[in-house]
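Here it is: the structure, laid out below.
Other chains of the complex are left out, but the ones given are in their true place.
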Amino acid sequence: MTAPPAQPPETSPEDVVLRLTDVVKTFPGVRALDGVQLEVRAGEVHCLLGQNGAGKSTLIKILSGAHTPDSGEILWQGQAASFGSPQVAMKAGIATIYQELDLVDGLSVAENLYLGHEPNSVGFVARRQMRRGAAAILQRLGHPEIPVGREVGKLPAAAKQIVSMGRALSREARLLIMDEPSAVLAHDEVQNLFRIVRGLTAQGIAVIYISHRLDEIREIGDRVTVLKDGRTTAANLDAKSTPNRELVSRMTGRTIEYVFPVRPAARAFDGEPLLRVEGLTLPGRFADVSLNVHGGEIVGITGLVGSGRSEVLESIYGARRPSAGTVELAGRRLRRGSVNAAVRSGIGMAPEERKSQALLLAEPIYRNVTLAGFARYARAGFTDAGRERDAAEEVTRGLDLRPADVRRPVRTLSGGNQQKVVVGRWLLGETKLLLLDEPTRGVDVGARAELYQVIRRLADEGVGVLLVSSEVPEVLGLSDRVLVMREGRVVREALADELDEDTVLDLVMAGSLLDGADLSSDAVEGTAA
Amino acid sequence: TSNETKDNPPAANVKEGNAASEAPGKPVTIGFSAPAADHGWIGAITANAKAQAAKFSDVTLKAVDAGKDAPAQIAALETLIASKPDAIVLLPQDGAQLTAIGKKAMDAGIIVINLDREFSDSAASFCLIKGDNYGMGVAAGHYIGEKLKGKTDAVIGEIPGIDELQLTKDRSKGFADTLKTYGLSVKHRVAAGFTVQTGQAAAANLLQAAPKLDAVWNHDDDQGVGVLAAIQQAGRKEFFMVGGAGSRDAMDHIKAGDTVLTSTVTYPPSMASSAIILARLAAQGKGMGDLVELQVPKLIVLQSETITKDNVDKYLPLGFKS
Amino acid sequence: MSTATEPVDVHDPPRVTTQSWWQREGADNAKRNLALLGVMVVLLIIGMVTAPDIFLDGKNLWNNEVTVLTQASSIGVLTVGMTFVMISGGIDLSVGALLALASVWCTTVATQSYGAGAMIFAAIAVGAVAGLINGSLIAYGKLVPFIATLAMMLSARGLAQSISGSHTQINRDAFINGFALNKVAGIPIVVLIFLAVVAVGWVLLNRTTFGRRTIAIGGNAEAARLAGINVRLQTVALYVLSGVCCGIAALIVVSQAQSGSNTHGDLYELNAIAAAIIGGTALTGGRGTIIGSLLGVLIFTQITNLFIINNLQLDLQRIINGGIIVVAVLIQQFRVTSFWRKPASS
């Protein structure tokens, strides 16, 4: 497929700062890029669209000097360029926010912002200058409340994303690349991000923006290039006017819509709940959370990032030890702070951070999928790799994992496909209650629809689902019942039908990012297994 | 609950006094420092020193363990010197490295008896008593040379302890020099590190490298336990072996004649007992009763003797426990 | 919002290029081990050139290689346990000391008087209990493995010394001594014990849930925990396993040296770790094979054997040894296409 003729919006062709022609990149066993064309103009937001594994991250890693292409031509500001290392790309004026967080936990916020180009005199860090600069950057990003001296490892994920963004802004860049920056951000944060992006483009800085959320692309994008299987299938589409249907079909080669499965209307869940949580409290994180989930019911929790939703899930699961409250599954009380007890009684959790909390990167896909259940396929302690592979293949086929070969190391998968592996782990069966924390983070539209259907199907089979998501439409569309959390408390509980997006946003919006975070609390409970 | 040999266990080599010089004198404090007792011979040195000191009513012994290396021993001695004993009996980790501290003690008015490993400066000690490492090699060389006289193609193996040590160099030189007078030389040589296990490993490999042997000198009876095990495991009997130091275990084997070990050349740990006696005399300003001089001698070098089946009974009481 | 519209069409075949066998699962490990085998062959060739009388004579070669295996057996058994611990992301510095302690404990007069059975039990029990302490300190006391096992190393050697009074305890039990003296099918029993441990280790790591849990913990402890694996219990079990290996190795050493002593197994921890790393086990956990560790041990032992056969001086031995290790690892490295690995020092 070739691109339809470009419809230049307001910028003119002379402003082209970057042009890629026929870029190819091969990894062992996979051709990640198979002849990519891309043209980016000064002052525009150029969006990259594509399914999981289409090659978007690989493409931007080539631009940022993290990978070297096998062949193809890169024209940067009119001149042939090759970015042999990140240093070269940065010198040339390209700054990047990577899909996977790239911060050093042991360094402070300020040190991370200036990593690699610390203000210094003869090697001595100019600390005051650095702190002041860092504070200014955070101010500009609208987050002056993030302490510049705090170790990054102790920040919540959303704050880390902001530091990551700040790092890119701390450089004098002509081109800013953002690889799924909004995946960990909640609604208001995305708006904040867009405000900054607009400020940059107004200065003539070019932005490459990657996201799986089509509405974002409509809102911020100028032009769109679509990748499919490592090839450019459409270039320079107009971001505002191209219909969804066309974008999706260019990405996937088929026609689907961004949808949620039908919710069986007016289902009444009374009787004994499957999960009953009473007065759960984790000091400094959330307090007095009570909720229940019936078998076959999908309950969604929404709220701002930092409102403590993940912690509620983790506490139910036993990954954190709450200070008060009880968790009962099917009438039986679970031991506080014991993951084993939870898993044994049939609870599964897909955690929020796939790399640090969920995946064995060096292990093959199938072993990651069966991580929580390989014992089930074993006989007298002896494992059965064949059965495990078959089971894993069945699950991953349902999620459209690419590449489909389950013997590949997870490390070589794209971000969205890794997410499918994380969720797939709990779809193997025998789970009575599923806790899903941002299950669709970084998952493309096509796979998302399939994932929704899988979840709904599980519910129909009687599994209870407790879902946390920052995407309000997702929660509203998928859940039977919705809880809204703010600052560590449940502020509203209602049937999904009774709520609409604006109501939820109003409920949620009463605070900013770190209100619920309570960075000062010292009464932090330890994790316990 | 350690493993005693069935027959009467070897006691410490102490001297029950009868000479005039043994009469109780002014009370003295003797400091003692030897390397960590990780080895039978060193263990015997420490045990002998303690046992001998206990025989004297007028001696208080302050033994400090010297840790694993010279700097550690220096540290221990710094602490010891600060407590101002009358005399120090010192078996250094390394003679040269401990010379400075020996001098420091002498300067502080403490009598230093240098045991076995010689300081690089004789002013650092009041008196030196040591074994004869070169002589040990000579004794082993003579024993083997006599037995293999005329057999110029004889294959001789040598299993020293730790090559880095001066004592090993002296032993090997004495051995080589003596063999040369018989027209013989060492063909195979593997250092065995002074422990049983390394002895076994070294010997196993040496036996592999030399499919046929005529004689072996193993420098040390402690590692000899392992060496003998390796020989037994390889099923080799065609050669004879000479040991070194004179442990009780080695003497038992020589007496029984149940292994290839037919002889051992001594390097007696009893020198530690003698050193305590010397330290006491020197601290009390006495000489040795049987000598004319009013002072103890500056240098005493002990003979290395050859123990064979014929004379083993005489030496059995001196054999130390490995 | 509605449901999916049109029937889904078939995707293009994903651009998966053809995979050769060596790109498949576990191929990395296989390649690594093949390279190690290559190193082993090179060492044998060096032997043939420098000592043809031994390496070119069938019978002598057999005898010599049996000696190499014999020499490798105690450290080899330790390395199997160490490999498990290292794959789980831990380290066990106490193995040499535990070997010494077990050897001393099982050769006290009292123990010997109860016969071989009691000695075997004593050795293994000592190892297991010490391993239990190691594991508990690490899993429940949250000590870093390096520190916990370093402390155990010091204490165990001290205890061995105090029990034996620093004396060599002669072993008079003929059955135990027989492990080193007697052969079955021309192979000494100690070697058979060693190979049996390797075989059990291989099965345990590659075919059982125990092995899978070990790899999972080392790959990502947090992920393992959240997947419902009892990380602490598994950790304890791993150090007990390593301790049991120390007990078995102690019996091998007792039979070889016909004695127990607190000096046994000096620096074995370093050798075992080095052998495991050469064999491809990652210090950071999550990766490693039993076969690789076995080859690592054999390479080290073969090098020493070559040195002694060629009557090389100790200083030269050491200098060359350093060089060989570097070359061996480099050979192994260039076999594995390694561009996706993190650069240096990571």
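A few remarks follow.
When the chains are written out, they are named A, B and C in that same order, and each has its own residue count from 1.
We adopt the following convention: a residue touches a chain if its C-beta (ideal position, glycine included) is under 8 Å from a C-beta of that chain, and two chains touch if they have at least 3 such contacts.
Since the model is a prediction, treat every value here as computed from it, not as a measurement.
Copy numbers for the complete complex, expressed as a formula over the labels shown, read A x1, B x1, C x2.
Convention: only the chains that are shown with their structure count from here on.
Most remote from chain C, judged by the distance between CA-atom centroids, is A. Nearest to the common centre of all protein CA atoms is the CA centroid of chain C. Chain B and chain C have Cα centroids lying 37 Å from one another. Centres computed as Cα averages put chain A at a distance of 41 Å from chain C.
Centres computed as Cα averages put chain A at a distance of 73 Å from chain B. Residue positions of chain A touching 2 or more other chains: there are none. Within chain B, not a single residue touches two or more of the remaining chains. Residues of chain C touching chain A in their complex: 1-6, 8-9, 11-12, 14-17, 19, 23-25, 207-212, 215-216, 219-220, 222-232, 286-287, 337, 340. Against chain C, in their complex, chain B makes its touches with residues 1-5, 37-40, 43, 163-164, 188-191, 195-202, 204-206, 208-209, 211, 222, 225-226, 228-230, 232-233, 249, 321-322.
By the touch rule above, chain A contacts chain C in their complex via residues 26-31, 34, 229-230, 253-262, 317, 319, 339-340, 342-344, 349, 351, 356-364, 367, 371-372, 374-375, 378, 381-383, 402-405, 407-408, 411-412, 425, 449, 477, 529.
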